[in-house]
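For this view, one protein chain was removed and the others were kept in their places.
All chains are identified by letter, namely A, B, C, D and E, in their written order; residue positions are counted from 1 within each chain.
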Amino acid sequence: MTADARRALAGEKAHVLAEALPYIRDFSGKTVVIKYGGHAMESAELAEYFAQDVVLMRLVGMNPVVVHGGGPQITDLMRRLGKEPEFVDGQRVTDAETVDIARMALVGKVNRDVVVSLNQHGSYAVGLSGEDAGLIAVTPRDERLGFVGDVAAIDPSILHRLLNEEFIPVIATIGMDETGQAYNVNADAVAGAIAEALHAEKLVYLTDVAGVYANFPDEDSLVAQIDADGLDALVADGKASAGMIPKLVSCVRALRNGVTRAHILDGRVPHALLLEFFTREGIGTMVSGDAGPRVGETS
Amino acid sequence: MTADARRALAGEKAHVLAEALPYIRDFSGKTVVIKYGGHAMESAELAEYFAQDVVLMRLVGMNPVVVHGGGPQITDLMRRLGKEPEFVDGQRVTDAETVDIARMALVGKVNRDVVVSLNQHGSYAVGLSGEDAGLIAVTPRDERLGFVGDVAAIDPSILHRLLNEEFIPVIATIGMDETGQAYNVNADAVAGAIAEALHAEKLVYLTDVAGVYANFPDEDSLVAQIDADGLDALVADGKASAGMIPKLVSCVRALRNGVTRAHILDGRVPHALLLEFFTREGIGTMVSGDAGPRVGETS
Amino acid sequence: MTADARRALAGEKAHVLAEALPYIRDFSGKTVVIKYGGHAMESAELAEYFAQDVVLMRLVGMNPVVVHGGGPQITDLMRRLGKEPEFVDGQRVTDAETVDIARMALVGKVNRDVVVSLNQHGSYAVGLSGEDAGLIAVTPRDERLGFVGDVAAIDPSILHRLLNEEFIPVIATIGMDETGQAYNVNADAVAGAIAEALHAEKLVYLTDVAGVYANFPDEDSLVAQIDADGLDALVADGKASAGMIPKLVSCVRALRNGVTRAHILDGRVPHALLLEFFTREGIGTMVSGDAGPRVGETS
Amino acid sequence: MTADARRALAGEKAHVLAEALPYIRDFSGKTVVIKYGGHAMESAELAEYFAQDVVLMRLVGMNPVVVHGGGPQITDLMRRLGKEPEFVDGQRVTDAETVDIARMALVGKVNRDVVVSLNQHGSYAVGLSGEDAGLIAVTPRDERLGFVGDVAAIDPSILHRLLNEEFIPVIATIGMDETGQAYNVNADAVAGAIAEALHAEKLVYLTDVAGVYANFPDEDSLVAQIDADGLDALVADGKASAGMIPKLVSCVRALRNGVTRAHILDGRVPHALLLEFFTREGIGTMVSGDAGPRVGETS
Amino acid sequence: MTADARRALAGEKAHVLAEALPYIRDFSGKTVVIKYGGHAMESAELAEYFAQDVVLMRLVGMNPVVVHGGGPQITDLMRRLGKEPEFVDGQRVTDAETVDIARMALVGKVNRDVVVSLNQHGSYAVGLSGEDAGLIAVTPRDERLGFVGDVAAIDPSILHRLLNEEFIPVIATIGMDETGQAYNVNADAVAGAIAEALHAEKLVYLTDVAGVYANFPDEDSLVAQIDADGLDALVADGKASAGMIPKLVSCVRALRNGVTRAHILDGRVPHALLLEFFTREGIGTMVSGDAGPRVGETS
Partner (left out) sequence: MTADARRALAGEKAHVLAEALPYIRDFSGKTVVIKYGGHAMESAELAEYFAQDVVLMRLVGMNPVVVHGGGPQITDLMRRLGKEPEFVDGQRVTDAETVDIARMALVGKVNRDVVVSLNQHGSYAVGLSGEDAGLIAVTPRDERLGFVGDVAAIDPSILHRLLNEEFIPVIATIGMDETGQAYNVNADAVAGAIAEALHAEKLVYLTDVAGVYANFPDEDSLVAQIDADGLDALVADGKASAGMIPKLVSCVRALRNGVTRAHILDGRVPHALLLEFFTREGIGTMVSGDAGPRVGETS
């Protein structure tokens, strides 16, 4: 590279960093709950980018909280243990053995991998299960499903204590009923409920699509910005994909209970979180209660 | 029960509580590392007593830290996954798949069960792996064993931050080398190293024997009190049982590096911790650097 | 004692300690105001038990506050100084010399003895008079009685500052009017008023009877549990003993002003406080605003 | 008064206040132990001035600690109780009854009066005895004297905790041996020992003389400034009065153990403390280790 | 001076100091905003007295905040730079060059001199401009005047942070509009607005007159005490001097927005602040919302 080219490159780098200033300033001290999953979790390269992004958020003063499930990993471990998964209406039937396997897969494998990956950059992450300190209390969803729970209550005190000490909580979505029995819980719903309980500034879903479509699966109908009422209408009108519905429902509920903004981001894009939080190029779909402009946005 | 009998019983209860006063006073603010395992972990009833004891220690102002392994649970999950354990010189050969299974068993099953059991009494415990925040750094022990590690260094900062917030750390003994690779580590050794790193007041091993024997397996040779040099001699003279040796070696090392006292307790005795810490009836074997009298003891 | 007997005894001890767990947990951080007096104060043995109980409460995280009077000790010192006590309607006529003698007896003798007894177990207690830092402001009760005061106001700030530093305040019930003149004040009334001012969890009277009787002096009419309205009725119906009336009136007032529970305990029972607070065997009479179940009680 | 006279007076007042500035600045945060006694304690007017001075010291950020005895008050109460004081070599023979009377007189009367007087100006003072929290540990002086103690050790932790909360500790000089037995202790010696234990900036004796005389009782030999060696010589040469000797000996010891300066002030002068601390007119005798200039002094 | 005269003088000094006690007590922790200007700022001697007074206020626990303008200094620098001041309706026409000169005069000269003068007594003062940290936001007053601003908003956070660290903020009254343009602002108005924003206990104007006159310029009509309604009436009735009007208007507004008391003091009197705050001789005019008595005043 010539000296001039090097100089030009350096100049561009500097501008990118400087461009991040207003975002870093405005998000300092804010809590962001990130539902992590899909391709972003399965690709080793994307997982490393994710870890860098979350640690950087922590370093510039934000309070990221990571929530993850791990359906494929549960299925995989079940099969290795010679147990064929069964589904009712698309939901996994979860007997006592299955919940135990789910716990091993989520807490002993997925959660571990996420925590280890974040901590390659220093000492930041602590792994949690929803069983810890009453974090996720559940009620059974449907007796045909066995130990599949709905969020009954979130006790965020353990998260506050960990955030006080500047940890990044990484939460595996196993919940507990009042007898101490473990349940598998939908991670999209947990992320929304935790964002609510923490009065988070933002709730972020990392997904395997480009964002919300006004008319799924029409690729030209990608929505850059929408509000809670708009999401409600999409679900009511049957225009949302099946996989998107629990995310959208959780978004709407969280936004109506004090969370400021939600984002459906394309987890397949490298550094999706950095792009959304620290550059002018917001990606995916932003959802607000009031459909106002994005932070740092000029008309 | 007659009123008199009730009154007599009440009187006895009161005396037991009052007897605990000097112990509670003297142990307030002190850190105690407890290696948990064996029968005390396998019996549901003993596990519940253990949970009560540890929570009570926390409630009266002590800082308990729990360390556990789980060999039988690893073997069990390996077999369920169709993999037969192999041993060299009595140590498990641990290939990449085995360490992954060990992690699932220890972090996703054993650790979870201990944490849930403690948290039945409130919001106290947080589960950790040695991979968290650089807690347990390891070096490989022997290339024939694969991913079996020796403790190279303990970074206790995550423990300090959790103790600051009055949590009870529960540590699964998976360690990590400098490349981020997970290893299985001996829990007895980890307990001693953590006690050292925390400058703990006490290091406690809950075992399946009555204590240390001066002349194993002669049952009359149970030792109530001994010092580090005495333990050293027992090991050197070949008088210790094979299972006891790693505990004794770890004790000696910890005592010579700042831990005040160590205890080998009979984990089969209900509430063994409470008896040792809060009554005049010390149980098992107490090991001190200087062979001085027990706290609260009169000549 | 045989080994088996020793083991059985140890087991019982352990169970008593474990039984205290939910009480210790629930009372942690709670403030308890204890009116101390009568036989529990006069017997050297009971006084030592009382000291152990109060220090233990402090050690497990409660904030005990001790209030005491000392009528017999005032009378005794008056007589030694050649001054015969005089009473109007059962209340001591208190001229300037008498209030000075009362102060010497209460502050210089009774308060000292209580403080010294508590501090035999460590550094916990600080003696106070109601004259300190505006703690007890009084108005004269009746001009025929001289310097006998009614509580006009409590300024609890000195207590908060002492509790901040984990002291046990021990309060002699000398009050002060706005000119700085000392008055003797009824200790039962002071205890209630201080519990109110501190928003205490509990107000406890240690007395020389088994508790409240529904139909004094019928011994079979002992009441285990009652509410504030019930106490009111007892007093109104003339069924309370003369000595009990000021306690009952103070209880009712405190309960109606934010104190959660009150207890009339038999101070003649060794370790009455430990039994009431840390075992299932509640003793004496418990008074609540809402007549709900006791902490830790199962139906 | 004419407007001009009023204006002149105001001007003078203002200059006095402004003159105090460097003293207030330099003494801020400093600890001063004041031995209070003699005429300054007996005259109601002087006692009120003393209270104003000490509260003012507290208000401008100093940490005053008051130590007092009360020989005349003990004698008086003994006589009222029909007990004639007995002396050996000028020291009171103190049997069990006498020490109990001393405690009533010092703690229940003198200490109370000092505390009440300070608290007329707000909520500042807390009364203590040397029995509190192990403050003054003693050994018996001489078996002929009975319960007369020498200071064996000072545990200043209770003072630190009270000073943390911005209280003014007022200490009655009853000490305690290791069995919990009370002793009478010389207040001059206690003041010095407490100044030492607190690493006080200053130790002040309020006395009934103008200061130290180089050649007692020659009134022209008043010494304005001297150092520890000088005091030593005065005592050795027999030139100090009997009443002054314990003060001088305590001064020398305190100065040699870390106290910066000591002052022998004339307690008969109104506001002696204010004059010494906040004006250019130092009064009485100042004693330093190094005989350097006074704070705020110009050559 | 004879010994007797010296003693008498010392006694008087002591009485002046003791007289300050209730004022020091009552003002401890209170915030006082002082508009500094006029003769008190121009005379080197008065400026030194002012510095002593403000530092003493800080030392006895008050939070003084100093606000100053500097019209004559601006005019002087303009003339030295060859620029003749121009006025419209008595207000300086302030073009871009003038506001730059004003800034140099106020921040680089007047503010510096005040800060240096305070810091002769230690490390207390920090100089600020209204441009710092959004302290004084302005809107243009009148386009004919150019960069002359009216206070639009005060952001007191920088003052809170400086007061937290026990600094004395000294504020030059340059404000800033939302584009970052500097403006000159009336210092009387700024002082009132800052007192409001800080919920100050007191707002003080140091002026070149004896106080407020009920009937200006009748010297016999000096008012010692008045309330906000009274000031309102004076202004409405045209009885206030032109120079006094902005002060009176600012006083009224501040008092109606939470400031407890305001004072118009004669800055020509040496130590005017000490006299007003710490002696019975209040000077000048005191203005209250409710016309109640002064602190420490007896009827």
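Everything below uses one rule, namely that a residue touches a chain if its C-beta (ideal position, glycine included) is under 8 Å from a C-beta of that chain, and two chains touch if they have at least 3 such contacts.
This one's a predicted model, so the numbers in the text were calculated from it and none came from an experiment.
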| item | value |
| --- | --- |
| Which displayed chains the hidden chain touches across the whole complex | A, E |
| Residue in contact with the excluded chain [from E:Val33, E:Leu46, E:Val67 or E:Leu128] | E:Leu128 |
| Absent-chain interface as seen on chain E, which is shown | 77, 80-82, 100, 103-109, 111-112, 115-116, 119-120, 123-129, 131-134, 155, 157-158, 161-162, 164-165, 167, 174, 176, 180, 182 |
| Touching residues on chain A - with respect to the absent chain | 6-7, 9-22, 24-25, 28, 49, 52-53, 55-56, 59-61, 121-122, 269-271, 274-275, 278-279, 281, 283 |
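To be clear about the criterion, only the chains that are shown with their structure count from here on.
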| item | value |
| --- | --- |
| Each chain counted as touching chain D and chain E at once | none |
| Minimal step count in the chain contact network, chain C to chain D | 1 |
| Equivalent of D-E within the choices B-C, C-D or A-B, defined by over half of its residue contact pairs recurring | B-C |
| Computed distance of Cα centres, chain E from chain A, in Å | 55 |
| Distance from chain D to chain A - Cα centre to Cα centre, in angstrom | 68 |
| Per-residue overlap in chain D, given as positions that touch at least 2 other chains | none |
| Contact graph of the chains (line, ring, star, complete, other) | line |
